[in-house]
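A single protein chain has been omitted from the complex, and every remaining protein chain is retained in its original position.
Chain IDs A and B follow the sequence of writing; residue 1 opens each chain.
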Amino acid sequence: MKFIPNTEPERAEMLDAIGVKSVADLFEVVPESVRFPKLNLPEPLSEMEIMAELTAMSDRNADTFHYSAFIGAGAYNHFQPSIVGQMISRNEFYTAYTPYQPEVSQGTLQAIFEYQTMVSDLLAMDVVNASHYDGATALAEAAIMAYQVSRGKRKKVLVLPSVKPNYRKVMRTYTQGLPVEITGDENPNTDLAALTAMLDSDTACLVVQSPNFFGELEDLRGLADTVHAAGALLVVHTDPHALGLFTPPGEYGADIVTAEGHALGNSLNYGGPYLGIFATTQKLVRKMPGRVVGQTVDTNGKRGFVLTLSTREQHIRREKATSNICSNQGLNALAAAVYLATMGKHGMRRVAELSYHKAHYAAAEIDKLPGYQLLTTKPFFKEFVIQCPKPVAEINTALLAKNIIGGYDLSQRYPERANQMLVAVTEMNTRRQIDEFVAALKEVA
Amino acid sequence: MNVDQNAKYMESHEWARKDGDLIVVGISDHAQDSLSDIVYVELPAVGDTVTKGDVFGVVESVKAASDLYAPMSGEVVEVNESLEDTPEVINSDPFGAGWMIKIAPSNPAEWDELLTPDAYAAANA
Partner (left out) sequence: MLYEPLLFEISKPGRVGVALPDLDVPESPLPTEFLRTEEPNLPELSELDVARHFVRLSQKNYSVDSVFYPLGSCTMKYNPKVNEAAAAKPKFTATHPLQPEETVQGNLQLMFELQEMLKEISGFDGVSLQPAAGAHGEFSGVLTMRAYHLSRGDTKRTKMLIPDSAHGTNPASSAMSGFTVQEIPSDDRGNIDLDALKAACDDTVVGLMITNPNTLGMFEEHVEEVVKTVHDCGGLVYGDGANLNALMGIVRPGDLGFDVMHFNLHKTFSTPHGGGGPGSGPIGVSEALAPFMPGPIVAKDGEMYKLVTPEHSVGSVKAFYGNFGVMVRAYTYIRMMGADGLRAVSENAVLNANYMRVKLQDAYHVPFNRICMHEFVAEGDIIEGIHTMDIAKRLIDYGYHPPTVYFPLIVHEALMIEPTETESKETMDGFIDALHKIAEEAKTNPDLLHSAPHTTELGRLDEVQAARHPVLKYLG
């Protein structure tokens, strides 16, 4: 049998050792009326057959290798150096589990320690944990952490409407059983000034995203002082690629920073597995959710790494834990570590510059088209909003025929933004792709 | 197991000792021994009020976290700040340098409800 090595004679020998006659005897404890159901599953396939089937199935998809893509909205098509895939395919990495036994897990532990170091440098934050499921769950846990830091006394989480809408939905899902209120985003016109005016003694934290969902950089100067004066924490959600060029949240005085890190070496993967980046300050580290790796020494005084500060976690503190999270996105964090090591400080800056200039070129070219208008007026990184002459869904259907995956239709989440498209441009988009996209937009107008 | 004869005790292993009008609070030798190496202690802020029997902090070893219960009610007037950097003194000197907080008691009669050294020792023999 596939993937089951023991032969009939071996099984007989084992049954004999156990002292039962048949394998079925091992299951007498299972209520007889429901024991051994006949499962109605498709007939088993050989490797050749399943691979052929999956090839046919995946051929029904349009992918970013065969289409030029201008869609972002929280998931980005950045370059993946070949070395990343090669390294994370090392069997010793991907078939290991949580490094519970540090003496035989130093590879995983050191790599995570390096991940924590590089990401903390990128964000300019003291501490980065070993990762969360994705950016949205990291942000939701940041809100819960802020509530817990106030020892449950501050229940309000103020969030800007320019934070990704699907993230705000996850925040509300996460907090529905807790006495936490997510608010501030009800009016789509609420800006940072209006949100800070809502700070009060019941506010646990203020949540801002920069670059925000529409691609704009929020001006965070002085914000931390205002938030702290109200006794609340500042939570900033960011894009790690933006930080190759722009001021990191730590320098603005953020208390908690989260980000979606999948584009650091991981594929788009239709939305998962992704990489939830979570960072905080030294002061708040004992309230942080998620596992974390620390440096220590062995019995001979040699440097080594272990999982640490475990008393925050569910396996020790159970219902009093800072979070229920158990695992991390280990392999995705490893991919990010390989990626950041390969890109280095110059590579991260270069990717950010390429994305920035290409996005601005595209924005300017589209703005010249009759019927189209660039709506983004503030400084932006790699995403911008355009007003289109007709519904975005219609335009995108026409673009597909030209092997182009168009931008995100903002009316899906913001009904007041009819005919508005959120366009993302990265270093993966060549000038030729951008020019073809602009020409296609003109044609379908 | 050492028992400070000048202190009184909670069943949950906190000790309380009179220091003038104040009550000094820590955890017993027995408690530090069963927790083993203490790595962190979370204490209230000066000015916080505590209520007898309620949680006022947490003491942690590598693999365990134990709540700390207030032996008497009152206001926290002093906190042993040195435990932040050297929590290990709770292991080495639980009744002395390992003290945790000082309380100005709001109900001095609560003192009489605490276990005597003998009763505590007998309960943990």
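Keep this in mind: a residue touches a chain if its C-beta (ideal position, glycine included) is under 8 Å from a C-beta of that chain, and two chains touch if they have at least 3 such contacts.
Owing to the predicted nature of the structure, the values given are computational and were not obtained by experimental measurement.
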item	value
Chain not shown: contacting residue from A:Tyr133, A:Phe214, A:Phe278 or A:Tyr372	A:Tyr133
Omitted-chain contact residue, chosen from A:Met198, A:Ala230 or A:Val285	A:Val285
Touching residue (missing chain; options A:Lys21, A:Arg90, A:Lys283 or A:Lys368)	A:Arg90
Touch residues of chain B, complete complex, unshown partner	37, 39-40, 60, 62-63, 87-88
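Everything below uses one rule, namely that only the chains that are shown with their structure count from here on.
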item	value
Where chain A and chain B are represented by their mean Cα positions, the distance between them in whole Å	43
Complex contacts: residues of chain A adjacent to chain B	286, 310-311, 316-317, 320
Chain B residues touching chain A - in the complex, by the definition given at the top	39-40, 42, 60-65
